[in-house]
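Then we have subunit A:
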Amino acid sequence: MNGIVFLKAAYAVSWIIYLGYLGRILLRMKKVAAEREELDRTIPRNAAPATLKRSAV
Partner candidate 1 sequence: MTTLTVTRATLMKDLRMEWRSKDAINSMLFFALLVVVIFSFAFNPTAEESRQIAGGLIWVAFLFAAVVALNQTWARELRNQVLDAYRVSPAPPNALFLAKTVGNFLFVIVLECLMAPLFVIFYELRSVGPVWQLIVVALLGTWALVVNGTFFAALSIRTRSREIMLPLILFPISIPALLGMVDATTSILTGEASPDFWVKMLTVYDVVFTAICLLLFETVLNAE
Partner candidate 2 sequence: MKKLATISVVLVAALLGITSYLGLAVAPTEQTMGDVQRIFYYHVPSGWVAFLCFFINFVASAVYLWKRSAGSDALAAASAEVGVVFCTVLLITGPLWARPVWGIWWTWDARLTTTLVLWLIYVSYLVLRRFAAGGQTQVLAAAFAIFGFADVPIVYMSIRWFRTQHPSPVMGGGQNSGLDPAMAHVFLTNLAAFTLMGIVFLVLRYKLQMQEHALESAHAQAALKGVA
């Protein structure tokens, strides 16, 4: 009878850790996607890429 508590605890811990970790990965992916979107929005406003020109010497 005592053993069942441990059994339940083991399965519960496993579910919590696996699903929790999955949630964490997905949350981070969402954050990265949001940051990327924000960055892409600001880029068109920037000047064209700087080019290196030889000095006229």
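The definition used in the following text is that contacts are C-beta pairs under 8 Å (C-beta built on N, C-alpha and C of every residue); 3 or more make two chains touch, one makes a residue touch a chain; residues count from 1.
On the choice of candidates, all candidates are chains of the complex that A comes from, given by their letters.
All values reported here derive from a predicted model rather than from experimental measurement.
**Student:** Hey, among 1 or 2, which one's touching subunit A in this complex?
**Tutor:** 2
**Student:** Candidate 2 touches which residues of subunit A in the complex?
**Tutor:** Answer in residue numbers: 2-4, 6-7, 9-11, 13-15, 17-19, 21-22, 25-26, 28-30, 32-33, 35-36, 39-40, 42-43, 46-50.
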